[in-house]
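Every protein chain of the complex appears in place save one, which is left out.
Right, chain A next:
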Amino acid sequence: MTGIVKSLIGAAAAAALLTGVSARAADDKIVIGGALSLTGLQAPLDTPGFKGAQVAVKYLNDNGGLLGKQVEFINIDGKSDPVTVGNVAVELVDQGAQMILAPCDFDFGSPASREAQAADIVGLSTCASDPLYSSWTLGDKQFTLSMWNTTMGAVAADFAKEKGWKTAYVVTDQFIAYTKSLSKYFVAQFKADGGEVLLEDTYTNGDNNFSAQLARLKALGKKPDVIFVSSYGTDIGVIIRALREVGYDAPVLGGDAYDDPALHAALGEQMGNDVYFVTHTWMGPEAHPDMPKFIGLYKQMFGEDPDTSFVATGWDSVMMLAQAVKAAGSTDGADVAEALEEGEFKLLTGDLDYGTAEEGHAPDKAAVLLELKGGKPQFLGWRRPESVPAP
């Protein structure tokens, strides 16, 4: 027993020694810490961001580093667990991280940002889109690279108006803040645009059973012009298939959770039609002249094409932080945050201009609109709504 205790103390001492060493070593390099989740529920969204960030860090280092220093990216798996994500962020700060990349979601990412704020450094979520990811809730040095759901919902609703779709059927998955608020802002903008919501229904993630909702939709007695489905993961495919199978062929609208090649393939040629979604970017030169360069670098590093456009969020996160650090001339949290507030960024994932800390660091950002045709996505263009619903 004493043996175990002794070795535990030894291990703790060794760990303390190690962290001390790396924290001191940080003077000649810039350390970006990542709490991205490489396992668990959040892995499908964080792993691409992680890979994109690695490509960006290598690119920076190959081109002279940042402020004359090499950039080091340390990611510790947040394991899709909010508590672990928070602990990981503390650990990263101990290891000398001067900026933190937080997971791509408010529920999973905010603990990392809270720890970053507590350590007075900038925290940036790679793609959390819930307006809760703001300086109001997390502090004046916290940002998200993504547009908010206010923008995402507004772009979808404005597109419906443009197409002349007047009546909508809205399905909301009760899974996370993201799925709930996306529907909320779509409905707000859709109504403001003069549309009528025929029915709002609820779905529980993981049910894989949409029959009760279909029965309620049928009981309406009329077909909607457009169907808005805010869900997450493979459930989106389940819902769209269920709707299409029983003859609801109205266009389906959705958010960035639709941006998944596996979903497109699951819908296939038969059902992957007339589906439109608002997302971060498009992996072609139409979206950004630098996109082919990024894809080339990605391929060089990983030996394969990116399997989702979310890889661009990782690249953008690191490149934008780098740009802000350059503008600020230091990695001091307050300076970098100020540079992020003042700068305008032309990113692979759209032009971005942050509001001030008083304005919640609201991202004024362009969104990409894609259409699914025969199970293949097509680029419809960038959209930047003139007005968005209040968060």
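Quick notes on this one:
The rule is short, and it goes like this: a contact is a pair of C-beta atoms (placed from the backbone, for glycine too) under 8 Å apart; a residue touches a chain by one contact, two chains touch by 3 or more; residues count from 1.
The rule we apply is simple: contacts and distances are computed from a predicted model.
The unshown chain of the complex is recorded in UniProt as "Branched-chain amino acid ABC transporter permease", chosen from "Regulator of SigK", "Branched-chain amino acid ABC transporter permease", "Ion-translocating oxidoreductase complex subunit A" or "3-oxoacyl-(Acyl-carrier-protein) synthase". When the full complex is taken into account, the listed residue touching the unshown chain is A:201, out of A:201, A:290, A:353 or A:371.
Screening A:33, A:233, A:254 or A:377 for touch with the missing chain picks out A:233.
Residue A:266 is the one among A:90, A:176 or A:266 that touches the chain missing from this view.
Summarising the interface, chain A meets the missing chain with residues 38-41, 43-44, 47-48, 174, 200-202, 204, 206-209, 211-213, 215, 233-235, 237-238, 241-242, 245-247, 260, 262-263, 265-267, 270-271, 307-308.
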